[in-house]
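Here the complex is missing one protein chain, while the rest keep their positions.
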Amino acid sequence: MEWVNAIIQGILIGGLYALFAAGLSLIFGVMRLVNIAHGDFIVAAAYLAYVVVAATGLHPLVSLVIIVPLSAVAGYALQAGILNRTIGDDLLPPLLVTFGLSVILQNGMLELFTADSRKLDAGLLDIQNFNLLPGVNIGYMPLLMFVAAIIVIAGLQYIFYRTSLGRAFRAVSDDGEIAQIMGLDNRKIFAAAMALSFGVIAIAGVFLAVRANFDPFVGPSRLIFGFEAVIIGGLGNLWGTLVGGIILGVAQAIGAQIDPGWQLLAGHIAFLLVLAIKPRGLFPRIDG
Amino acid sequence: MSDTILSLTDIEAFYGDAQALHGVSLELAAGETLALIGSNGAGKTTLLKTICGLIERHIGAMLFDGANISGISPNKIPARGIALVPEGRRLFPSLSVEENLLLGGQVDRRGPWNLGAVYELFPVLRERQHQPSTSLSGGQQQMVAIGRALMANPKLLLLDELSLGLAPVIIKDIYALLPRIVAEGMSAILVEQDVTRALGFADRFICLQEGRVALEGEPKAFTREQISQAYFGT
Partner (left out) sequence: MNTSITRATPESRIMAIVSILLIALLAAAPWWGKTADLRLIGEFMIYLSLACLWNLLAGYAGLISVGQQAYVGFGGYMLFTCAIYLGISPLLAIPVAGVLGALISVPVALLVFRLRGAYFAIGTWVVAEVFRLGFAQISSLGGGSGTSLPIKVMKEMARSKWMREMMVFETALLLGVGTLLVTYLLLRSRIGLGLTAIRDSEVASVSLGVRIERIKLITYVAVAGITSMIGALIFITKLRITPDAAFSVNEWTAFVIFIVVIGGIGTIEGPILGTIIFFLLREYLSDLGSLYLMLLGGMAIIIMIVAPKGIWGYVRERFDLSLFPVGYRVKLDK
């Protein structure tokens, strides 16, 4: 039962990894940009939640009502103000600019919040659980996290394939030049995609803060988890990212079960195995 | 017919350091159809792209419908009433047929063209509306590309290499529909390798050679030899 429990907890954590991955996958899909500071922005959202909760006394999950829009505006501004200037045929500028942002964010958070680790208290949600099988207890918080991941991905999927904004995302990604002469302002579409990505970043940040301790330097490993989930699942496939997150979570859980030192290593090895066997991921998008 | 819709004066355009157009001027009347002919690299596509704002480095005056369009962003072009059917069709592969058409109609200009009208013109597209645009035959894809441009209800339609890569029978069908498309006062510039077909359809023609206007006028006013000389520069 210990193993079954570990695997089920791993699946639930996979939801959080899918949340890390969804925003990353979204902006890569629209503008071929990889935001190296993605994980650091998740941590920044966690700190933002920390500040908002401390100032207002709201429940962390309720604070999402404030944090998601704030984060989305920040994402729009980041894209419109800085990243749009770097987008072009050359991959180097956006990559290095977001790399610089990553260092600035980590050290900025260190200045503001010190290196002490923090956690957000979700009250009863944190401790309550129910018994699924003998020896397998499911906490409400991990379950909620997993459900949130499904809702977020379903939402992104809907926006991408059922709305005119999603149509614009796909058109700009397919052929930016022709999209422009159809009247789309690529820069605004990119900024909208980044705003959406930052909305997801905010949700991921709050769940990160509720689930475990965080400090200014945990961002890069969040980026890596998200990235691994994206590649395992297959580029451009949002539901694939959920499966990728789950595989990563389960691999880490199995690793930890063998030896605590193997938790992260097992996740990375699962990723490298997928890369070796199916370089396009388990569920690559067929078109494009 | 006498109102000028498009007026270009001494257009020069550059790709990097290479100059592709050397002082091209043209006037287009409302409702007029102009064939733009010339050999490969003569600057035909460049001229269309310049009109659409896609060539950043250009000089010369461009007036459309009485207003300056030189230097405006390409995404403002469809709202002014110019639509392009690009060379090679360039449909959006991850969009369905209908989504491709809707994207063309994004600018929301009033006019006769909407989804229903496009489907009436090309009934086969209605049957395929939910299919990915990549699953269509070349001719059907060209219909989507034309429909997508029409959805913007343009005053000026730019058609780049309609017949490229299509079977002769399909080219014939599409050309048979062109008069319906450019009806109701729409102007058109037609770039075409197939000179005979282009001249047969257009009111007037311009022959470009190495980025300059080599010959222009009504097709009937010139002999084949004169046109061919302008075309090849012999």
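Letters A and B name the chains as they come in the text, with residue numbers starting at 1 for each one.
Heads up, the rule we're going with is that a contact is a pair of C-beta atoms (placed from the backbone, for glycine too) under 8 Å apart; a residue touches a chain by one contact, two chains touch by 3 or more.
Here the structure is a predicted model, which means the values were calculated and not measured.
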Contact list for the unshown chain, restricted to visible chains: A
Touch with the omitted chain, as defined above, among A:11, A:265 or A:282: A:265
Hidden-chain contact residue, picked from the options A:97, A:148 or A:202: A:97
Residues of chain A (touch criterion as defined above) contacting the omitted chain: 28, 32-34, 36, 82, 85-86, 90-97, 99-104, 106-108, 110-111, 220-221, 223-224, 227-228, 231, 261-262, 264-265, 268-269, 271-272, 275-276, 279
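By our rule, only the chains that are shown with their structure count from here on.
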Approximate Å spacing (C-alpha centroids) for the pair chain A, chain B: 44
Residues on chain A engaged by chain B in the complex (per definition of touch): 164, 167-168, 170-171, 173-175, 177-186, 287-288
Interface residues, chain B side, partner chain A - complex: 52-54, 73-79, 83-84, 86, 90, 92-95, 99, 102-104, 106-107, 132, 134, 148, 152
